[in-house]
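Before I ask anything, here is the structure I am working with.
Only one protein chain is missing from this complex, and each of the others stays in its spot.
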Amino acid sequence: MSDVTIAEPSPARRTLGRLAWQLLPLCPFALVLAAWAIYWTIARPPPATLPAPHDVADAVWELAARGDLATHVAASLWRLLLGTSLGVLTGVIGGFVAGLNRPVAAFLNPLIVFFNAISGIVWLPLVIGWLGIGTALAVFLIWNTVFFIVFQNTALGVQLVPQVYEQGVRALGGGRWETIRSVILPGALPYILTGLRSGLGFGWRALIAAELVGATTGLGQMIYGATEFHRSDIVIGGCLIIGTIAMAMDRWLLLPIERRTIARWGLVIDARKEQ
Amino acid sequence: MRRTVQALRNMTVHPTASANAKIAVAGFRHFFPTADGPMQATDRVDLTIRAGEFVTLVGPSGCGKTTLLKALAGFIKPSEGTILCDGAPVRGPGRERGVVFQELAILPWRTVRRNIGHGLEIARVSRSERDRTVTRLIELTGLAGFEDRYPHELSGGMRQRVAVARTWAADPEIILMDEPFAAVDAMTRLTLQEELARLCAATKKTVFFITHSVDEAVFLGDRVLVMTRHPGRIKAVIEVPGRAAGRDWESFKADAGMQAITEQVLRLVREERGAAAASAAAVGEAHA
Partner (left out) sequence: MSAANALSERAGFRHQPALAAVRRLGGLKILLPFAALIAAWWAIHASADFSPQVLVSPLAVWRAFVHLVAYGVMAEYASTSLRMIGVATVLSLMVGVPIGFAVGVNRYAAHALEGFLRFLQGISGIAWLPLAIIWFGFTHATTLVIVIYTLIVPIIFNTMIGVRAIPPTYALALRSLGASPLRLVTDVYLPGALPSIVVGLRLGMGYGWRALIAAEMLVRRGGLGDLIFGARTFGQIDRIIAGMIVIGCLYVVIDRLIVQPIENLTIARWGVLRA
């Protein structure tokens, strides 16, 4: 037996290490911010091209103080909520119907794939004629985006629930509805949640795009409106807010849902396999 | 139309079962549709199981044991033959025929307690009574302390205990078990077998138990059925006397009579395995 002693890191060093690990993800942001500030100080570009970091902060603050920011964010989130709820509801129901019925699934699949390929913004020129500019348009585009993703994921999830679970419940005397309620619904949940997560991300992006082109309020419109006045500070500020909201939704909405359901059941699937 | 034909088939001359048969299988043969045409899963199977019996079935891989069990459970409809349960033909899965599977079949999103109580939930048993039954079974199967855990937090052996408890809680008259302990480690397996023997003795169920292991088959069964290799039929039926006294592995191993029966069954099974290996080699040569 060798007599090499392995030095254990001291408790202080370990907590320091853990702290560093937690803070590491902030580094790229800090780096970008620093680079931005340094470049600006050296090159002094015109404000329309690249405003200073503090200009952006000021612009955002001003918007917030005036209450405009709140209005825009509220409008965007409201549309997102509507569109996503509709998309999830219809997507889950549709996905179940398809997943439980093999011939139906096979028949619908090519359609789903095709419409997924043109989901979202591609519908804008057509739908703007039907619904005009504003919330209805945005909600339609979001619904469109979310529906196909959730549908596909739900159908897949339903089909992949191991048959033995269903058989077990049948042997306990459970009928069709009991099977759907206690086996298929929870069993497909990991995939439904993946669909929801992707859908939400896509929906948010589609929303911004929709607002860029056809809205009177909302974050997308705020950015696009600022473009006309060459207010890059508002544009950049808006983008950062959009990104922040996306992260917040994922972290404080979806992750807890995941944790309380599928993580608790030990059923998390590979997040990389996004549909 | 199909039902009339089926009814006619039921009336044709097959060896009819005795009056007190709990399960009567007559002329059972099954084919699976495949891309290359129907594949035969079992050869003709006839067997009867009396109420309160513990019948075990041993046979080599692929002989169709699981197919037979699935037909008994009502998951598949037999291509040929009849399966009667209490005199009535089996039409589909149901409460009266509980099933314990080989793979994990308890629901991962329910706690141990809720899994065990699931059958009672379906039967709309009152909350208080359900709790009572579940608690009793948790004690009987040695799961005390784990009631509120999820399956993924349990070991393989514990999960199978939950599966057994779940089936028992629903109180079916017949219990079908498909190699339930195959995926459990050897030590736990011995314990589970003893627990199962005790449970059955205490609750007087009719059990049909499939296994690969000759030891297990003789240890647990009142009667051991030996199945031939694919496509299988029942080759031999061996009676195992003296089960009512309860079983544990020590006394089982020490009992000369039991060991003799085990030898006999083992010989019968080995014949099939040898034959299976020989035919597989022949097939291999044919394809070479």
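So that you can tell them apart, the chains are marked A and B in the order they are listed, and the count of residues begins at 1 in each.
Here is the rule we use: a residue touches a chain if its C-beta (ideal position, glycine included) is under 8 Å from a C-beta of that chain, and two chains touch if they have at least 3 such contacts.
Since we're looking at a predicted model, the values are computed, not measured.
S.K.: For the full complex, which residue in A:L108, A:L185 or A:A263 touches the chain that was left out?
M.R.: Considering all chains, including the one not shown, the answer is A:L108.
S.K.: Which is it among A:F96, A:Y165, A:W204 or A:W265 that touches the chain not included here?
M.R.: Checking each option in A:F96, A:Y165, A:W204 or A:W265, the one touching the absent chain turns out to be A:W204.
S.K.: Which parts of chain A are in contact with the chain that was left out?
M.R.: 21, 24-29, 48-49, 102-103, 105, 107-111, 113-115, 117-126, 128-130, 156, 159-160, 163, 201, 204-205, 208-209, 212-213, 220, 223-224, 226-227, 230, 232, 235-236, 238-240, 242-247, 250, 270, 272-274
What we mean here is this: only the chains that are shown with their structure count from here on.
S.K.: Would you mind pulling out the distance in Å between where the CA atoms of chain A average out and where those of chain B do?
M.R.: Computed value for the inter-centroid distance: 48 Å.
S.K.: Tell me, which parts of chain A touch chain B in their complex?
M.R.: Those in contact with chain B are residues 162, 164-165, 167-174, 178, 182-183, 186-187, 189, 261, 264-267.
S.K.: In their complex, what parts of chain B are in touch with chain A?
M.R.: It comes out as residues 73, 75, 92-95, 97-99, 101, 103-110, 118-119, 122-123, 150-153, 163, 166-167, 170, 176.
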